[in-house]
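All protein chains but one are shown in place.
First chain written, first letter: the chains are A and B, and each begins at residue 1.
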Amino acid sequence: MSYKRREIPVVITAALAILVIFEYFFKWQDATNVSVRAQGWAVILASFAIGIGVVSTTIFHIRNVMGRVKKQWYLSAWLVFLMFATIIIGVGLGPDSSSYKWMYNTTINPLNATISTLLTFFGFSAAYRSFRARNIDATLLLVTAVIIILYVVPLGELITPSWSFVGNWLTSYPNAVVGRVLYATVVMGSIALGVRIILGYERGYLAGD
Amino acid sequence: MTNEKKVEEKSGLSLPKLDERVIYWALVVLLLLPFFVNMGIPLPLSPMTQEFYDYVDRLKPDSVILYSVDFGPGSLPEIEGSIVAVSKQIASKPIKVVIISVWEPTAAPVNEEKIVSVFKAAGKTYGVDYVNFGFLPGGEGAVARLADDFKGILKVDYYGNSIEDLPMMQNIKDATSFTMVIDGGFPSWLYMRQNWVPKYNIPLISIEAAGSAVEVRSMYPFSLKAILGGARAGAEYEVLIKSPGVAKKGLDSVTFGVILFVGTIALGNVIYVRSRRKK
Partner (left out) sequence: MQFYDFMYKGRIFVFFLLVFAILAVYYNIQRGKKGTAPKLRRILGLDAIDEAVGRATEMGRPIHFTTGYGGGGLDTPKSAAHLAGLSVLNYISDTAVKYRTPLIVSVCWPEEIPIIEEQMRLQYRKYGRLEEYQPDKIIRFFSTQSMAYAAGVMDTLITENVATNIMIGWFWGETLLMSETGARIGAIQIAGAPDTTSIPFFVATCDYVLISEEVFCAGAYVSGDPMQQGSLVGEDWLKILSMVIIAIGSILATLGLKDLVMSFLNI
């Protein structure tokens, strides 16, 4: 990477990061205006990136079609057709049009729900495979998991009324404490990563050195 | 794990050889059963659900609440009961509601179908009793600006009406114009929590899926005043508002699924312990 390719993005990133942080703490309307504008740019850039995704997907699947990849090429052709049909209808008729809404409600909604439902079955096989009392830690995990899962449904309280007390205690104390700790460490990790990025020591987002 | 599998296969009761599809079919049957046969499983009321109900019940007439719901179609099987029941309770009260989604773009049609329809059925007048702004893009930044200048960022509603033409929006300026925020969905509650609660001290209560409810529990009772989590909470809410819906049947379905789940784990552990003893 040349000097300009390395240093200029770092300076831009640092300047915008410092501005946004500054604006959060200090009352300075000009800084707020620039910060709001910059955050808007980020949203616009991310939206433009969808175009890159469309191009990348199209090239990959067109290659499958041209190469007649076994068991794949017709699915790729269907995907490309649907993708562009959705884009044309959405851009041409608008996302509020009845055609677009019909397309959305008859394809994306049921498909989303279907894939979500797979989670149930996968949860079963994952739990069956991994919830074994191999040692003390695993046994403790297993017992806690069973207590919580029976607390979430009325079954636990049908077995004994004390079940809700135990379940409530587990979710309110150990779970809440660990949740807060993990949340705090995530925040601190993000701060450290942010400082490394601002100071230019973290280059992963610049594709490295 | 490889060694355990070998040991299990030698134990004579090797469940790993049992086709998983047997368990899956058993699951399908058990999940569908409550929809055809009334199970009548008792449902004790959780204190958290009662607390959520009380928060909504205590709202004074002419209060304005922000109802920010971000559940897409994939979450509906679990959460529909909660959303509809809470909407019914809100619709039964003389309060004003601003409906919006701030994170999930696919939530706007869901809100139109599940929430707005409840208000219409309750005889509420659009623009006077409730307003729907659809999806607000921009993530947390937009939510922060919404708190500071509501009309600065929202110009038209979901149907294209100018915000100035909506009677109930005349006195809405910023977060201080709202009495409470009811949020649904993860991570939109985080946006509200970080931008509406600390600066404006607005009470925040949240409707969550079961998995997210466990995570957001760590924020109770400081940032979140009450949480309605999962299918069970929805079923309890339907009982509270005396309006049975899909949540109770769904909960019975989940209950049977849990029975099979615990049974499968127990059977797997019995085989495992037996095989270890044989070894």
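Just so we're on the same page, a residue touches a chain if its C-beta (ideal position, glycine included) is under 8 Å from a C-beta of that chain, and two chains touch if they have at least 3 such contacts.
The shown structure was predicted, so the numbers you read here are calculated from the model rather than taken from an experiment.
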Request  = Among A:V11, A:M66, A:V143 or A:L182, choose the residue that contacts the chain missing from this document, as touch is defined above.
outcome  = A:L182
Residues from chain A at the interface with the omitted partner, ascending = 1, 21, 24-28, 42-43, 45-46, 49-53, 56-57, 59-60, 63, 72, 108, 111-112, 115-116, 118-119, 122-123, 125-127, 129-131, 178-179, 182, 184-186, 188-197, 199, 201-202, 204-208
Note = Where chain B meets the left-out chain, the residues are 74, 103, 106, 139-140, 186-187, 190, 198-199, 211-212, 214-215
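As a convention for this text, only the chains that are shown with their structure count from here on.
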Key: Contact set on chain A toward chain B in their complex   = 36, 39-40, 43, 101, 104-105, 108-110, 112-113, 115-117, 120-121, 123-125, 127-129, 131-134, 142, 146, 148-150, 152-155, 157-158, 161, 164, 168, 171-172, 175-180, 183
Query = What residues of chain B sit close enough to touch chain A in their complex?
reply = 4, 15, 20, 23-24, 27, 41-44, 46-47, 72-77, 106, 109, 137-139, 141, 145, 210, 214-215, 217-220, 230, 232, 251, 254-255, 257-262, 264-265, 268-269, 272-273
